[in-house]
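The complex appears here minus one protein chain, its other protein chains still in place.
Order of writing sets the labels: A, B and C. Residues in every chain begin at 1.
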Amino acid sequence: MSMTSNRVANKSSGSRTKDLLERFQTVRQFSNFLCEPLSPEDCTVQSMTEASPTKWQLAHTSWFFETFILEVVQPDFRPFHPQFRTLFNSYYNTVGDQHPRPGRGFLTRPTLETVLEYRAHIDRAIENLFRNDRLDASSLEVLELGIQHEQQHQELILTDLKHLFFMNPLRPVYREAQKLGSGDATPLDWISFEEGLYKIGHHEDGFAFDNEGPLHKVFLPSFKIANRPVLVREYLEFIRDGGYQTPELWLADGWAAVQNEGWEKPLYWLSDDEEVRAFTFGGERTLSLNEPMCHVSYYEADAFATWAGCRLPTEQEWEVAAQGESKEGNFVENQIFHPSPMISGQTKFFGDVWEWTRSPYMPYPGFKPAQGALGEYNGKFMCNQIVLRGGSCATSESHIRSTYRNFFFPNARWQFSGIRLAKDNL
Amino acid sequence: MSMTSNRVANKSSGSRTKDLLERFQTVRQFSNFLCEPLSPEDCTVQSMTEASPTKWQLAHTSWFFETFILEVVQPDFRPFHPQFRTLFNSYYNTVGDQHPRPGRGFLTRPTLETVLEYRAHIDRAIENLFRNDRLDASSLEVLELGIQHEQQHQELILTDLKHLFFMNPLRPVYREAQKLGSGDATPLDWISFEEGLYKIGHHEDGFAFDNEGPLHKVFLPSFKIANRPVLVREYLEFIRDGGYQTPELWLADGWAAVQNEGWEKPLYWLSDDEEVRAFTFGGERTLSLNEPMCHVSYYEADAFATWAGCRLPTEQEWEVAAQGESKEGNFVENQIFHPSPMISGQTKFFGDVWEWTRSPYMPYPGFKPAQGALGEYNGKFMCNQIVLRGGSCATSESHIRSTYRNFFFPNARWQFSGIRLAKDNL
Amino acid sequence: MSMTSNRVANKSSGSRTKDLLERFQTVRQFSNFLCEPLSPEDCTVQSMTEASPTKWQLAHTSWFFETFILEVVQPDFRPFHPQFRTLFNSYYNTVGDQHPRPGRGFLTRPTLETVLEYRAHIDRAIENLFRNDRLDASSLEVLELGIQHEQQHQELILTDLKHLFFMNPLRPVYREAQKLGSGDATPLDWISFEEGLYKIGHHEDGFAFDNEGPLHKVFLPSFKIANRPVLVREYLEFIRDGGYQTPELWLADGWAAVQNEGWEKPLYWLSDDEEVRAFTFGGERTLSLNEPMCHVSYYEADAFATWAGCRLPTEQEWEVAAQGESKEGNFVENQIFHPSPMISGQTKFFGDVWEWTRSPYMPYPGFKPAQGALGEYNGKFMCNQIVLRGGSCATSESHIRSTYRNFFFPNARWQFSGIRLAKDNL
Partner (left out) sequence: MSMTSNRVANKSSGSRTKDLLERFQTVRQFSNFLCEPLSPEDCTVQSMTEASPTKWQLAHTSWFFETFILEVVQPDFRPFHPQFRTLFNSYYNTVGDQHPRPGRGFLTRPTLETVLEYRAHIDRAIENLFRNDRLDASSLEVLELGIQHEQQHQELILTDLKHLFFMNPLRPVYREAQKLGSGDATPLDWISFEEGLYKIGHHEDGFAFDNEGPLHKVFLPSFKIANRPVLVREYLEFIRDGGYQTPELWLADGWAAVQNEGWEKPLYWLSDDEEVRAFTFGGERTLSLNEPMCHVSYYEADAFATWAGCRLPTEQEWEVAAQGESKEGNFVENQIFHPSPMISGQTKFFGDVWEWTRSPYMPYPGFKPAQGALGEYNGKFMCNQIVLRGGSCATSESHIRSTYRNFFFPNARWQFSGIRLAKDNL
């Protein structure tokens, strides 16, 4: 299967399998860990069509293993519940009907308790397959995909939950905010690249999604890219300069969004008069001016870049620039759940915030979706969405890499999405 | 206060007060009883704007006592939670802001547990007021109103829950269906009334809402009214005769609803080929052909009556006809939560199903809403809605009377709403 | 047919027929006269679903005569155009399919020129039937209905056109505003009526719509009704007293409309700072403070009445009060197309503005719609609408009477709709 075609084994097959089991267990447990502070009510409600209830995501990630591994491999497979096939099918038409997306929040049953049993049941079944050596290479590849898939949903659990909590005037606290340093105003620096042919796409050992390949050549004109994401202090200047009131800075569809949605500041900002007060996973708090900007749409990112006399990087430029950079950063393992202030001297490409590129999410040359249901994983979304790169404070460190292509619609603001500037090298 | 102006005391004040305390406690406990089969998830979700989550209703009914009694009477009143005043204010502009109605389902916090504590807190506080003799006549009247208000919400808890469960393909069972007799096809009989001046409106001892008065005279032409509601078997004939495909039978707005909503049968009916299968509080089951029709809108009730060569009664006709009739019937205390089949010889005006009249919900001559917030209880809804009479299988027996005016928009189908026929006496 | 059951002939049949022909010709020509200032473009566009293009109305009124008379009476009937039967059918399901109402404005063809030919063709055909004595009593009754129907559409042509012109920032002038006197502030007086049984409904010679009967008795408690409609100066006080910002004054659905639609003043008012500037058929002009208020919804009328410590009259009260009053007033024949200022001493019940009653539009006791298509004329709209009485400056004088029941949805503002106050006589 193409998703994992580059996952060439350097290790012995046995130790690789054992690693996989461990990662399976670790990742599955981390989902449960994320839900510990949540009540059954918190896990059930859907705050908008684009978001899914936590409970649904806990079940759906289990459904993935059940449908694509257990059902294929177990000789005497019997579903945990016959209707789960439909209820927790997200969008796989090849698998069959799906419970309508806007109705995910009506599923008060199965209860959270039952869903946790469902998870445990699937975990045991998968572990049994490992124990009995029932997983061939193809199943192991799907299992790897299932693990990565669950990591993606861990991030969505967090972002969807933040949106839900924001709808509640009580402003619930998910986890108490950790004391964060205030950082300093790391100066913006430009990294230059010469024009030339560059290789883009996944080509190393290790897992990658099918949309990260095939490896291919692109010609890039000379460009410069910022050494760090845009900070709160910079975005605040844009706001105070009338950014949200100046149509010339905006894409036409962006300006329409500003007017129709009444946007005057980023999502979750409560006020920006003296200091910036925002809703976070630690409740309402004052943002550091030196932390990376977050919760902006592509439209806002683009307007900011225009205002700054720059532009957003293409995803190819971003990838070329990030290839040699350190992957250290503020990921979900930090359990801060918020971008952390910059510290001078850092060149940050990973963690904190996903960075909007200016690249529509399209197939790479030669891309072919996999056969069967898993071919629906990525390919059919290659329209109307924009690529983001680099991972965020809600992403697993083990999940990210320089070729990773995240994608959202250009009006999406509820992800930890920020801005990196670029410009032509004239 | 006008709501209770007829509540003349025959009993000594002391015994009346003791009765009231008992009723308060009984009614409050019954709300909790209704929620026993429910998970926290079930209590939290809002399935449509017109419906409210169970948890919200448990809190709102407590808010009513807190806001209109504790806050008024307690010298050292402190709210259980400062934000509840807004969160659980339904529509009292005089009290202040309200959490937006379509957002009631986003309130995963407070949890069900906290709401139950809130209830217990309010109960204790009210009981203390009784104990310390802190309730004057005016407060006792508001308390009575609060009890009646809670009974209204008990019915809404059930109807809103039924709608929520119906959105779930698992078709959850609220309580196992009790074995019901199948009844027999009670023949339809007509009760005749002469033309003349009749007295309408509440005038007896005991509580009544302000909208049931003042007592006033109306002139009614001679009319006939059916001795029982329309049965499933009769409505089935209407369907099979093409009722939902014949525009001439429908009010213009009703026909628009049929087309826009794709109505082909009553709400909750799953099929009507051989037998009628419907979603009930006991899950999917076969309906008895002899049970009263339920879950139809005013539009369907009116179209059925037209098809049958009859019309719906006015609310005045209904009240005149019901005045002398037995109040025995199938109420929520039966814990059947479904209309029960008719038995020959019964003349049923109460229980089983609310009966659509043809009367828009308007003030009676001389009606004046109360001063202050409680004046918002009924008066401001006197537009665009239609009166229903008689109570249903989800109504408390102690809550209904012949002057009781329920009201819903003409397209509403999720109440236990049925049909009684009438005609001119020519 | 019930519409005209009271149209007992006092005159000889021959002279009655001749009168009818003359009225037919006069009314048909008046439609054309109303369109003289209009361009083909003006006649074609539909500004909202509730409104219809002038051209469509010119054709539809002709379709009425073609469908309900020519098609019935002419032995060799051939339609002017085979598709007009559907295109210009407003809502008669019995006749067949209808071009969708929101799509009336897409009909650039037939051109205005063709529609005027269609009108001339129908006129000639009807005149021929008169000449050849082909119209029996039944056809003559339908013809009378057709004339009345066309008069109704003449008013709608004007109100729909005013709405269309208001959508155009050029603020087109329909006909130059005539110089109007400024009137004086006629004092408000109350006319009292004793409680008792009153007869309501049409019972005189002459045409009436089916909805005006049958004649029937109602019991009315004692009441007072104002001697004239509410004036601009009075409504201005309501505005300046914060009427549009005070939810307690409004029906719940009215307050929702205020908030959702952003209402801050009546429709067509442009400003009310120093003087009231409004859009009229003569373009933008300053309103006289002494002219009757206009272009308010039922919600606004009801809120104003509440603010004034009064209420709106029921339609029965209005009819009883108007029965003996002069029918003189400012009607469309005046060609002012705007309410005219009051002059002291007048008691005005007719003309200038339709007056919102508090009565939902419902059938009178004993009402039965006619058989066949013409039964759809009135009966099926008896839901969700409110009765208005008295006619306006856009109504024909020959069209109005004290029993006349006009009806619109409570949020409608584009009619010449105003307010008369009433109160209980305590």
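The rule is simple: contacts are C-beta pairs under 8 Å (C-beta built on N, C-alpha and C of every residue); 3 or more make two chains touch, one makes a residue touch a chain.
Keep in mind it's a predicted model, so treat the numbers as computed, not measured.
Every visible chain touched by the undisplayed chain in the complete complex is listed here: A, C. Touching the chain that is not shown, out of A:Pro53, A:Gly254 or A:Gly329: A:Gly254 (per the contact rule at the top).
Only one of the listed residues, C:Ala59, C:Leu87 or C:Ala370, touches the absent chain: C:Leu87. Remark: the omitted chain is touched by one listed residue; of A:Ser15, A:Asn32 or A:Thr94 this is A:Thr94.
Set against the missing chain, the residues C:Pro110, C:Gly254 or C:Pro313 yield one that touches it, C:Pro110. Although one chain is not displayed, subunit A still touches it through residues 91, 93-94, 197, 216-221, 247-248, 250-255, 298-299, 302, 358-360, 362, 365-366, 376, 380-384, 410, 424.
Of the residues in subunit C, those that touch the hidden partner chain are 39-45, 47, 55, 83, 86-87, 99, 103, 105-112, 164-165, 167-170, 172.
Just so it is clear, only the chains that are shown with their structure count from here on.
Put simply, the chain farthest from subunit B by mean CA position is A.
Centroids built from CA atoms put subunit B at 47 Å from subunit A.
Centre-to-centre separation between subunit B and subunit C, using Cα means, comes to 38 Å. Listed for subunit A are no residues, as none touches two or more other chains.
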